[in-house]
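Shown here: the complex without one of its protein chains, the others still in place.
Chain IDs A, B and C follow the sequence of writing; residue 1 opens each chain.
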Amino acid sequence: MTDQTEAGEILSAPLIIEYPFKRTTGPIIGAFLTGLREQVLVGSKAEDGRVIVPPAEFDPVSGNDLTELVEVGPEGVIATWAWVTAPHAKHPLDDPFAWVLVTLDGADTPMLGALKADGIDAVSTGARVKPVWAEEREGHIDDIAHWVLVDDADEGDRA
Amino acid sequence: MPEIQLPASLQDVEAVRSVRTPARLDYTFTPGDATSRFLAGITQKKIIGQQANPDSRVYVPARGADPELGAATPIEVEVAQVGTVTSFCVVNLQFYGSGMEIPYTSALILLDGADLSIMHLIQEIPADQVRIGMRVEAVWRDDADIEPTLESIKWFRPTGEPDDVNVRIPGEIRGTGLGSWVGGVAPTELTVRNPRTGEGGTAEFGGEG
Amino acid sequence: MRDIAVISFAQTPARRSVPELNEVEMLMPAVHGALEQVDMTIDDIGFTCSGSTDYLAGTAFSFVSTLDSVGPWPPIQESHVEMDGAWALYEAWVKLQLGEIDTALVYAYAKSSPGDLPMVLTRQLDPITVGPLWADSVSLAALQARSLLDSGKATEADMAEVVARSRKDALGNPNAQLAWDRSAEDILAEEYHIAPLRKSDCAPITDGAAAIVLAAGDVARSKVKRPAWIRGIDHRVEPIHLGLRDLTISASTSIAAGKAGVADGKVDIAELHAPFSHQELILKEAIGLGDDTTINPSGGALAANAMMTAGLIRIGEVATRISNGEADRGVAHATSGPCLQQNLVTVLEGEN
Partner (left out) sequence: MGKERVAVVGIGQTKHEATRGDVSVAGLLREAAGRALADAEMTWSDVDAVVIGKAPDFFEGVMMPELFLADALGCTGKPMFRVHTAGSVGGSTAIVASQLISAGIHERVLTVAFEKQSESEAMWALSLPIPFTPPLHAGAGGYFAPHVRSYIRRSKAPDHIGMLVALKDRQNGLKNPYAHLHEPDITFDSIKESMMLWDPIRYAETCPSSDGACALVLGSEKVADEAAAQGRQPAWIQGTAMRSEPTLSAERDTVLPLGGALCAADVYKQAGITNPRKDVDAVEMYVPFSWFEPMWLENLGFAEPGEGWKMTEAGATALDGDLPVNMSGGVLCTNPIGASGMLRFGEAAMQVRGTAGDHQVDSVRKAVGHAYGGGSQFFAMWVVGKDKP
């Protein structure tokens, strides 16, 4: 029997959790993704008449099925935003950008996106924005490459 | 399934039904104190058991707590590199991450001086000749390939000793096992020795350390 | 309902990283401490319940090996929730209501340090429409903070005051991870991290564990002089999508506070699980706390925020202050999910 030895250097090794999850969408979220591929944004009509984007499959208050999808956007206004000074490698944009919750025209609830803008001072609640579509689209949330301010649209499109 | 009403723009296009959302998370894994001490032994080709106190079970490898006492296992005890097969299965299927040639034998091996079997491979004997009670010994990788992992033991192989017909298989009391109903009567907590109070258990098993 | 009290509470010192211990090794001092304070072993416990989640350290079934910390032998009555330990305490409280057992052990733990916590938490989000954007927990909180500022209900200075007070109070908490004495002005001079949040507005990333022993009626009275009785406990949830909520309020907290009976008496202290400074302001209003309530005397989540554990710690902090006579009645709050999605409120009281 020996006494406990002083633990030396702490062992450590990388652990990677990685998988190409394949998710079935169901008809409502499937329609939303289909729309992204076709450059069309859709929301679902809730029981209280609100249009929810991305579409909810089920009424967020009652839990009942929602079945009516309506076209919204493509432009909208910023409901709230946050400026990322040092983007993470996993973030959708490499340069400093704003997370935005965008209430699309015709929608009542905002959706999340990444806004490309010149700087924190260029972004404000209530500003109008529009999506910039990815060149190759497959029916994925990344089909919206990012959002741009409507006034800056030309510059955003070039970038 | 309720009928979905689509806007005109989406009525005549092929619908998306599934989506790939690959995700990767990177972690830095550290195994903790008990495992690190066990693996430090492995790098010296020693199999080090641990126990909570001089009278308690010897666990190999200890995982941080004596699971019966709920206590840390600071005491280190080197156990033998030979032991007895307490059970096994023969694997005929290639598994995720396993480079083994099939069929191969995965066995529970109770090392001499330890109180709980480890799971490891048996080689150097045809799979259909492996037996419960068979005596086996550790076969190490070459010294240059020893790493802090139990896989530094490549496998176990028969020692050639006679089988241990009295191998202590945990739980084998009360007819066939701890969770047996004998004469229609259920076992109780007192069927086993309480490691904190010393109460319970049978002469057959449980009094020992 | 049956009278149930918190009779002991123990936690490990909060640290940014505890690489030298695995989860069970980190947890054991908390479990053993809580039991030893009331001279108990697992043999004296009727029911054990724990809270943890696999994603933090990246190992599936982590609760299976941490159960070894209690020594579940002979076999015990036990359950586990993939939630903060405050909800494990709720399950134990429900179990005690059945009248069959008189004691319960609740524990929770988390090692967040092995992963990239804000990114790990993105795996909670809608996996199709939000998850692939990797919108981290700090970014989402910043969206909420901007909403609150835009509403005019709070200013960045109000947020900085929360930070300054919390970290100063943490100087008196030996288990705190972040404690310092700096002015709100000083904090406001910091650069933005994810605007409008500064690093100081955010909880630290913490490895840690905690445990509580609950007991009913006379068993509680026989074990401690002044048990902290649970007078009410309730929890509620909201949709995960931020767009479906008014981010400037916490509707689910308000319901839970109402059901738990917060307003039935004076609240001396409150421990609010607010991992971001502005969330304390939202919670204070949602629970209906006045300026005569001392909020987060421990420093709160801004001082230490072990995931899955910080909510249980809030209950323990309030209970300890009631048992030692510092307070007569207090409120503990726990949260889960992005931007205060799910909330639990407990009202605790001492007997005079």
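To be clear about the criterion, contacts are C-beta pairs under 8 Å (C-beta built on N, C-alpha and C of every residue); 3 or more make two chains touch, one makes a residue touch a chain.
Note that the coordinates shown come from a computational prediction; the quantities given were computed from them, not determined experimentally.
Asks: The chain left out here touches which displayed chains?
Replies: A, B, C
Asks: For the chain left off this view, which of C:46, C:118 or C:337 is in contact with it?
Replies: C:337
Asks: Specify the residue from the set C:21, C:89, C:104 or C:120 that touches the hidden chain.
Replies: Candidates C:21, C:89, C:104 or C:120; residue touching the omitted chain: C:120.
Asks: What residue numbers in subunit B mark contact with the hidden partner chain?
Replies: Interface residues of subunit B facing the absent chain: 1, 17-18, 21, 23, 29, 31, 35, 39, 57, 59, 61, 63, 67-68, 86-93, 95-98, 100, 103-104, 106-108, 115-116, 118-121, 127, 132, 148-151, 169-172, 174-184, 186-189, 191-193, 205-206.
Asks: Using the touch rule from the top, list residues of subunit A that touch the missing partner.
Replies: So the residues of subunit A touching the unseen chain are 11, 13-15, 17, 19, 21-26, 28-29, 56-65.
Asks: Please output the residues of subunit C touching the missing chain, sorted low to high.
Replies: Interface with the chain not displayed, on the subunit C side: 1-2, 48, 53-55, 58-61, 63-65, 67-68, 71-83, 87, 90-91, 94-95, 97-100, 120-121, 123-128, 131, 234-241, 244, 251-252, 255, 336-338, 341-342.
Keep this in mind: only the chains that are shown with their structure count from here on.
Asks: Distance-wise, how many Å sit between the C-alpha centres of subunit B and subunit C, to the nearest whole number?
Replies: 35
Asks: Averaging only over C-alpha atoms, locate the centres of subunit A and subunit C and give their separation in whole Å.
Replies: The separation of the two C-alpha centroids amounts to 29 Å.
Asks: Which residues belonging to subunit C are in contact with no fewer than two other chains?
Replies: Expected reply: 19-20, 58-59, 114, 119, 127-128, 132.
Asks: Hey, what residues on subunit A touch two or more of the other chains?
Replies: 7, 10, 12, 15, 17, 21, 23, 25, 33, 140
Asks: Quick check: in the complex, which residue numbers of subunit C touch subunit B?
Replies: Those in contact with subunit B are residues 19-25, 28, 31-32, 41-43, 55, 57-59, 65, 67-75, 113-116, 119-120, 123, 127-128, 131-132.
Asks: Give the list of subunit A residues in touch with subunit C in this complex.
Replies: 7, 10, 12, 15, 17, 21, 23, 25, 29, 32-33, 52-54, 56, 60, 79-85, 88, 90-92, 99, 101, 103, 109-114, 120, 125, 140-142
Asks: Taking the complex as given, what residues does subunit B use to touch subunit A?
Replies: Those residues of subunit B that touch subunit A are 1-7, 9-10, 13-31, 33, 35-37, 39-40, 54, 74-78, 148.
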